[in-house]
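And now, chain A:
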Amino acid sequence: MRAYPKGLLTVAVLLLAVVLCGGVMAAENVKVGIVLPLTGAQAKFGEIEKRSFEMAAEEINAAGGIKGSKLELLFEDDTGKPDVGRAATEKLISRDKVTVLTGGYSSAVTQAATAVAQQFKVPFLVTTGSADEITEKGYDYIFRINPTSSEYFDPFETLIQKAGGIKTMALLYENTQFGQSSAKDVEGAAKSAGIQVVVKEGYQAGAIDFKPILSKVKGAKPDIIYMVSYVMDAALLMAQCKELDINPKMFAGGGAGFTLPEFQQKAAAAADLVYSATLWSEDVPYKGAKEYFNKFKKKYNSETEYHGAEAYGSMYVVADALKRAKSFSPNDIRDALAATDMMTAFGPVKFISYGKKTQQNKLPNTFVVQWQKGKMETVWPEAFAKKKYIFPTPAWKDRK
Partner candidate 1 sequence: MAYFKVEKLVKYFGGLAAVNGVSFEVQKGEIFGIIGPNGCGKTTTFNMISGVFPPTSGKVIYQGKEIQGMKSHKICHLGVGRTFQVVKPLGRMSVLDNVTAAAFSRVNTIREAREVAEKTIDFCGLAPVADVLAKALPIAGRKRLEITRAMATRPDLLLLDETAAGLNPTELLEAIELIRKIRGNGTTVIIIEHIMHLIMTLSDRIHAINFGQSVAEGTPKEVAANPQVIEAYLGKDYA
Partner candidate 2 sequence: MKKTPVAAIVAVAALALLPLVLADNYFLHLLILFLIWVIIGSSWNIMAGYTGQVSFGHAAFFGTGAYTAGLFVMHGGFSAWWGMAFGGVAAMLLGLPFGAICFPLRGAYFALASLALNLILMHLATIAERFTGGMQGIMIMPTFVSKVPYYYITLGMAVATLVVVQSIIRSKWGYYFVSIREDQDAAESLGIDTNRYKNVSLAVSAFFTGTAGALYMNYMGFIDPHVVFSLHDYSVMAILVAIVGGVGTIYGPAVGAFIMVGLQELFRSGFFGLFKYLGDRTGSETFTQAMEVVQHAHVLVFGILVVVVILFLPNGIVGDWGKIRKSVFRSKPAA
């Protein structure tokens, strides 16, 4: 052991000084803390949500803000990791002294972040994190605008009933929290709908070759192939279904990857006629949905999708609750959030308790879209359909 480096202590003290100097803030604004993945693999969606939050806040501030003061958004990057998300939430609460929290993209990060908010009793409106457990813990400061992952399959149930002839299912899912919990829910739902699950397989996201699992699927001849996959896995799965000439009556995706433009671009012809569940599309019949979509496109010159709408909606819900709250104390804001009943671009928002869940928003409808001739069309529920769904899916060799 050499002499203990004294210079190191100097460096440490200097660093600490820098730390203490940072974060001096102007007062008067209502601070809203937002935890999102701004770097890392999920950054794409973090970015869309961040922009949507900012857009909404600008609109609200332009329209007079909250009781005379303006919304100030403090974003913290969770990098997609629960421990970082937790630290970021703590920083927002104890250093930045935010009034209310929102955001939360991945389920894992959201779980960690909401636990902190609950401990410190700061109201937290969860935007995306969709694992069922998040609103099943009885946390009274946690609200969620996003329906839980178990509800993504709901519209398919009615569609399948209507379409008829579907008796067996192959269920493929990525081994992530979203994938594993969705698969569990879908399997249950399928069983109660009298559909036999003939293949159920998880996979590591990022595989090159799905042919082994798909040849098994081909052998089982399911009527529907339901896939919970992220965008590029989704594209490869479909492309390889085409390569292996697998012809079920229906290809269905459970949210996430199948609704993104990249899916269609990468899978090209193989994407055609694929169904997907979605919580939102610009065609939904809610006031402001189409406007939000167009405004976003114009302002940022890039595409948005349901995550953005959730964020946009969340901002309005938070603003609404702040306006109605008796004071900006956590308790009053909590009560105001609990009394929310409003329409947003994402859909109607009202926090209710059902099953094991508490303070959970329940959308009246989730939707089924289908890729038709390179365009994603809303096809279900019938009342909102822009185009008639095409069923059964013709065999690959019969397509033009």
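Regarding selection, all candidates are chains of the complex that A comes from, given by their letters.
In this text, a contact is a pair of C-beta atoms (placed from the backbone, for glycine too) under 8 Å apart; a residue touches a chain by one contact, two chains touch by 3 or more; residues count from 1.
Keep in mind the model is a prediction, meaning the values are calculated, not measured.
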Single touching candidate for chain A, where 1 or 2 all sit in one complex: 2
Candidate 2-facing residues of chain A, complex: 1-9, 12, 15, 18-19, 21-26, 38-39, 76-77, 79, 81-84, 86-88, 90-91, 93-95, 107-108, 111-112, 115, 119-120, 131, 133, 137, 175-177, 179-181, 202, 204
